[in-house]
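Of the protein chains in this complex, one is absent; all others appear in place.
Letters are used for the chains, namely A, B and C, taken in the order the chains are written, and counting of residues starts over at 1 for each.
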Amino acid sequence: MSTSQLAERLNRTTRWRLPRRQLPVLVSLALLLVMYGIGVSQYQAFSNIQVVFNVFIDNGFLLVVAVGMTFVILTGGIDLSVGSVVAMTAMVSAALLRDGLPPALVLLIALLIGPTLGFVMGCIIHFFEIQPFIVTLAGMFFARGLCTWISSSSIPITDGFWTSAAQERIRIGDNFLTVGVLITVVVVAVAAYTLAYTRLGRNVYAIGGNPQSALLMGLPVGRTRIAVYTISGLCSAIGGILLSFYTLSGAPLIAVGMELDAIAAVVIGGTLLTGGAGYVLGTMLGVLVLGVIQTLITFDGTLNSWWTKIVIGGLLFAFIVLQRLLGFRKKSFSTR
Amino acid sequence: MSDPNPVLTMTAISKFFPGVRALDGVDLRLFPGEVHALMGENGAGKSTLIKVLTGVYGHDAGSITLDGEPVAFSGPMQATEAGVSTVYQEVNLCPNLSVAENIFIGRQPRRLGAVRWRDMRRRASAVLARLNLDLDVGELLGSQSLAVQQMVAIARAVDVQARVLILDEPTSSLDADEVKQLMRIMRQLRDEGIAIVFVTHFLDQVYEIADRITVLRNGRLVGEYPTAELPQLALVEKMIGKELDALERLDEAAGRDLAAVEAGTPVVEATDLGKSGSVEPFSLTIHRGEVVGMAGLLGSGRTEAARLFFGADRADRGQLAVDGRPVTIRGPVAAIEHDIAFCSENRRTEGLVGELSVRENIILALQAARGWLRPVPRRRQDELVRRYIDALSIRPNDPEMPVRNLSGGNQQKVVLARWLITEPRLLILDEPTRGIDVGAKAEIQRLVVQLSDGGMAVLFISAELDEVLRLSHKVAVMRDRQLVTELANDDDLDADRVMRVIAGGAEQKDGTRHE
Amino acid sequence: MSSWRTRLPAVTGHRLFWPVVVLILLLAANAIYRPSFLAVEMKNGHLYGSLVDIVRLSAPLILVALGMTLVIATGGIDLSVGSVVAVSGAVACLHISQQPDQNSLGSVLVALAMAFGVSLLLGLWNGTLVAVIGIQPIIATLILMVAGRGLAQLITSGQIITINSDPYRMIGVGHVLTLPFAIVLALAVTLLVAVLTRRTALGMIVEAVGGNAEASRLAGIRARRIKLLAYVVSAACAAVAGFMMTANVSSADGNAAGLWVELDAILAVVIGGTSLAGGRFYLGGTVVGALLIQTLTTSVYAMNIDPQTALLFKAMVVIAVCLVQAPAFRAKFRRRRAMTAGPAAPTGEQRKEQVAA
Partner (left out) sequence: ANSDTGDNAGGTAGDDKIVLGFSQVGAESGWRTANTTSVKEAATEAGIELKFDDAQQKQENQIRAIRNFIQQKVDVIAFSPVVESGWDTVLKEAKDAQIPVILTDRAVDSADKTLYKTFLGSDFVKEGRLSAEWLIEETKSATGPVNIVELQGTTGSAPANDRKKGFAEAIAANPNLKIIASQSGDFTRAGGKAVMEQFLKANPKIDVLFAHNDDMGLGALEAITAAGKVPGKDIKIITIDAVKDGMQALADGKFNFIAECSPLLGPQLMELAKKVHAGEEVPARIETEETTFTQQTAKEALPTRKY
């Protein structure tokens, strides 16, 4: 019948579109490898496996935060509070540990504040229909304010558990990873699974595709919206813990502007800010890209302060434009 | 068959929007195992009533009962859970998800909480097969034509084991074959005892399937009638509230004199115009005052072809000549400079700017043509807008109302008005009467005739053959993205013959498919 | 044009009412803390007082926010304004500092022209990335946000360029008829933009592009060109703001000038009632938003709020503004008072409906 013809034709006309959905991620991967290759060819020590490991060690917390951000952006929202929440979590843990609370309890509290804030912001965004940007911006001020309010100077962490977690090295040959990296990997895996295989995850994509439709399709739009901001809060909290492992301290001004790095990583990873399309894997690549750029610059060691900024911008530009020219198109949907 | 006590009742429902009383004391009774047609002209309140029922809107007065229990759904989610499954007007699906997911999202098959993709795809294909539609369910919905999307929406709704099924203008962008399939399914479900609400502007479909009819007018209940006791014309009068002779008068238009216009000067000539992967090269000439109808199955490439004339898509081969002079049309801007206008079939995504007012949407094209430095004087705007609001009876007739708040049909009229005020010489209408009520449809058809008599060339695409035949001098038939033939619309050209030409492909197709 | 006239009541009625209320509350709080806060006296020939400071200091923010409004209206966003502010200030100050006579009006004008030109190029750069290459605005402008800072520091070679040029200082701290020149300039630009967008069809066209780019294209609007233009205008506004900020302290600080101003600007736009999703934009709202934010900042100093808690205070006010402004929020309370039928609040429905179109 006609429709089956139409279908036939459709299959023919549209089959070649299939890889496009993963294309952004593939392109990012390719470009990342190219960049790494450049590093290796330019600087001897760059080829050490440890350099790669370090990229993970040094960006673990950013990756975790960016993963949370991915959820939010997939729904078409945005969360500017992440950087401050990371700092707040580290700050609170440091303060509580200083006051001699047992690490387990501190861990629990620290992991609760972030999600709570996220939940509250989610509720405000959903029930009062205020734009995420400004709600989370307020959240950002709030969390940062809390940091300086707790203490205006950084608080060292001497707790045994923390220090061991921070300095424990998982040796692989003569290279090593840290506990943080393991946690990061777990978070990424769980997140990827959630997005791909749970109803919550799929609803996230649906809302990003078209919130009104999602509502009319009988999906729990409100619940999901609130959930993603809570998840982002949780990821920021975990990121904060990782950061406190990483620096063994809480500092009021740490992770300033991290939200931008996270957003950048997510978008570089091929996720659309308008929501509905993207992968956690892409986000991971995005973070690695940022990390490798930083590493390249350090290895070079000849750039002064402002050239550093300019070169970062330049590399970002080169990467994104290439990504674009290599066929990554923003999809325009016929029902949007 | 419909047993005495209704599965669902809505009593004295009222719904006010700022400045509009969309519903005013409307009742609706729904019995198990019946198809209940909800009729009314554009803006009568059909969609609103449905949205009130499923809890998208709250209601300002009245009560709803399901199985005698009073209910007030907080939203579609609750409604669906309570067994009320709905296809809303306009496709409401997620373009970024696969076809399969659009059918199953929210109720995916799972094992231990994990979505079972393969299982889901298998079941999706099965559901679509039931609608005689077979396509790769892994495809993104967004890459499907409007028609396919609408079928998917229907598939989603009929698959859930609902007790009440609501279809708001499901057939607006389907044509004969798909409608047949849909009817078949509806009968099946009715016989399974499901109550079906069916909204459409196609009267023949109503009389083919509906058991009872509820008529709304301007948000008020006109009455509820068994279909058998309400002849077509009576129904129309109840809908419009006045005698309608338009339907007959239109037949004057039929059998237009092709020779006369062919003798005239050609406005646009396409020679081997085509776009790879979209439309095979075709040649078509449209003369001054000529109405060229385009017929074809869904996805036969009519829209694509039309878009090439307007430069909405850029042709990658062939030639376009305006007034005999070859021109290269890079985009809409260039097309408009040559007095070509294009009324897209997809008003929501390609037509309207929902946030802007009716007035702004209507003058948009004219303004764009004049350039931003020469704004259309406000007085002239108001006068133009007023004229077309009346001419097309756009309701509510408030020029400053955001166009998104208009009913589907009225939105369509706004898009039409936008292009009419640019006074084009070639007007391309892709499904211009989609979702438009009988009265307005007659208005628009009369308008087309009138314009072509006034010398305007019109390319008229419609899924309704008789409409095409009624208006056009010649009919260009498309099949498989090729323009197969042009038929002069003389007295011995009728729907069946066109159908045969169109379907001619179908048999061939089957042939080719088997080898 | 009269779409203004028809919209004006609506603006004062809904959009601006609540921000203005909060603004007044803030001022009141200050006045209670220190009655002399509202006092405006005459000091050697021009107005002097906290209110005057607020207005003067908000001038650059107003400018940046104006440009941002247009960009946001087209459905984009411009994170690079802060860097553009720094660059324009740096270029201007560098040129002036190299002049034998820094007070010569001529060389100052040249400096301004140069800086303005450079900024236009930067805007063009953003516009090209977004409109021509099609990179997502936030990331496209992030590039310049990062690199632009570097550029500014490169120009000042990491130092603070101090200049001593009365014509230039005029832009930041000068007065005309007792009023701070900065605010006069800001108002002038505001009027210019208002006229350009509302007296011509530009405003509607921008809103159309932001509301539905594809539909606009099919209606014969050059959507890309409009977007590109928006970014150029945004950069231009940022450039002028850069002059003000640097002139205010007669020195260009490549690192600090305009740092984080993009956030304040976006905040101002949103408080002003323009949606980040693009479409309808409200210049008047933006101006009020900017004033509100500056008042907030100044209040922190004026009430000498402990810097450690200043941010908390800011957060509270911001969220308060948004809440009272949100129709849904007010609706929820209206329903508390008078229970009406219907599960969801009416305004809530409109919003949902609006997403649909």
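Throughout what follows, contacts are C-beta pairs under 8 Å (C-beta built on N, C-alpha and C of every residue); 3 or more make two chains touch, one makes a residue touch a chain.
Everything numeric in this text was worked out from a predicted model, so none of it was measured.
**Q** Who does the absent chain touch among those shown?
**A** Visible chains that the missing one touches: A, C.
**Q** In the full complex, which of A:Ser28, A:Asn54, A:Thr70 or A:Thr194 touches the chain missing from this view?
**A** Among A:Ser28, A:Asn54, A:Thr70 or A:Thr194, only A:Asn54 touches the chain that is not shown.
**Q** Of C:Asn126, C:Ser165, C:Asn212 or C:Ser251, which one is in contact with the hidden chain?
**A** Of all options in C:Asn126, C:Ser165, C:Asn212 or C:Ser251, contact with the hidden chain holds for C:Ser251.
**Q** I need the residue numbers on chain C that touch the omitted chain, in ascending order.
**A** With respect to the unshown chain, the touching residues of chain C are 34, 36-37, 43-44, 48-50, 53, 57, 153, 157-160, 162, 173, 245, 248-251, 253, 255-257, 297-298, 300-302, 304, 307-308, 310.
**Q** By the contact definition given up top, give the residues of chain A that touch the hidden chain.
**A** Against the left-out chain, chain A lists 42-45, 48, 50-51, 54, 57-58, 62, 147-148, 152-158, 163, 166-167, 243, 246-256, 294-295, 297-306, 308-309.
The rule we apply is simple: only the chains that are shown with their structure count from here on.
**Q** Which of line, ring, star, complete and other names the graph you get from chains that touch?
**A** It is complete, because no pair of chains fails to touch.
**Q** Rounded to a whole Å, what is the gap between the Cα centroids of chain A and chain B?
**A** Averaging C-alpha atoms per chain gives centres 43 Å apart.
**Q** From the C-alpha centre of chain A to that of chain C, how far is it in Å?
**A** Taking the mean C-alpha position of each chain, the two centres sit 29 Å apart.
**Q** Specify, in ascending order, the residues of chain A that touch 2 or more different other chains.
**A** Touching at least two other chains: 212, 215, 332.
**Q** Could you list the positions in chain B whose residues touch two or more of the other chains?
**A** Residues 56, 75, 92, 348-349.
**Q** If we count contacts the way the header does, which residues on chain B are in touch with chain C in the complex?
**A** Those residues of chain B that touch chain C are 17-18, 55-61, 72-75, 90, 92, 310, 312, 331-333, 335-336, 342, 344, 348-356, 360, 364-365, 367-376, 378, 400, 402-405, 418.
**Q** Along chain B, where are the residues that touch chain A in the complex?
**A** 56, 75-77, 79-81, 86, 88, 91-97, 101, 105-106, 108, 110, 113-115, 131-136, 138-149, 151, 156, 175, 177-178, 181, 277, 297-299, 346, 348-349, 480-481, 505-506, 509, 513
**Q** Quick one: which bits of chain A touch chain C in the complex? Just the residue numbers, please.
**A** The touching residues are 124, 127-131, 133-135, 137-142, 144-146, 148-149, 152, 211-212, 215, 260, 263-264, 267-268, 272-273, 304-314, 316-317, 320-321, 324, 329-330, 332.
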